[in-house]
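And then chain A:
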Amino acid sequence: MMAFFYAMVLVGIAGLISVLRLILGPTVPDRVVGVDTLNTLVVAGMVLLGAAYDRTIYIDIAIVYALLSYIGTLVIAKYLQGGLA
Partner candidate 1 sequence: MNGETILPYLIIVPLFGAFSMPIISLAGRKAREAWAVIISGITLLVGSAVFHSVYENGPMLYTLGAKSPFGKANFPVRIVWEVDLLSALMVLMVTLVAFLAVLYSLGYMKHDTGLDKYYTLILILELGMLGIAITGDLFNFYVFLEIMSIASYALVAFRNDTWEGIEAGIKYMFVGSIASSLVLLGIALLYGQYGTLTMGYLAVKIAQNPTVVAKVALAFFIAGLLFKSGASPVHMWLADAHPAAPSSISAMLSGLVIKIGGVYALARILFSIYGSSVNMKTVGWVIIIFACITLIVGNAMAVIQTDMKRLLAYSSVGQIGYILLGIGIGLAAYGSRTGDIALAGAIYHTFNHALMKALLFLIAGAVIHELGTRNLNELSGLAKTMPKTTFAFLIGAAAIVGLPPLNGFASKWLIYESSAMFNPILATIAVIGTAFCTAAYVRVLYTFFGKPSEKVMNARDPDATMLWPMIILALAIIVMGLFPWQISDKVMIPVAKALENQLGYIATLMGGA
Partner candidate 2 sequence: MNYVETLIYIFLGISVAFNLLGSFALLRFPDVYTRLHGATKCTTFGTIFAVFAVVTHALYQLHRTGDSKYLQMALHSFIALIALLLTNPTGAHAIAKAAHLSGVKPVRAVVDAYEEKLGGGSE
């Protein structure tokens, strides 16, 4: 279905906007928020594209990303809390 492609284009634009926050963000937590948003959007995009290409197996990648993307966030959050070192 073509609608999934169009939705994906818009989600991609939303992703670019969140990359803008990565550029602008004055502090590191702001940037982390940008990347976190990007994570969620990419998961949405992967699911949508999986339906658009009509392949089931592509959705596995979305699961992997949904499960693992927050590890990066947590590592940086822990560093900011002073828990590493």
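Basically, contacts are C-beta pairs under 8 Å (C-beta built on N, C-alpha and C of every residue); 3 or more make two chains touch, one makes a residue touch a chain; residues count from 1.
On how the list was made: all candidates are chains of the complex that A comes from, given by their letters.
Because the structure is a prediction, the values reported are computed rather than measured.
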(request) For chain A, choose the touching candidate in this complex from 1 or 2. (result) 2
(request) Provide the residue numbers of chain A that touch candidate 2 in the complex, in ascending order. (result) 1, 3-4, 7, 10-11, 13-15, 17-18, 20-21, 24, 27-30, 32-34, 36-37, 40-41, 43-44, 47-48, 50-51, 56, 59-60, 62-63, 66-67, 69-70, 73-74, 76-82
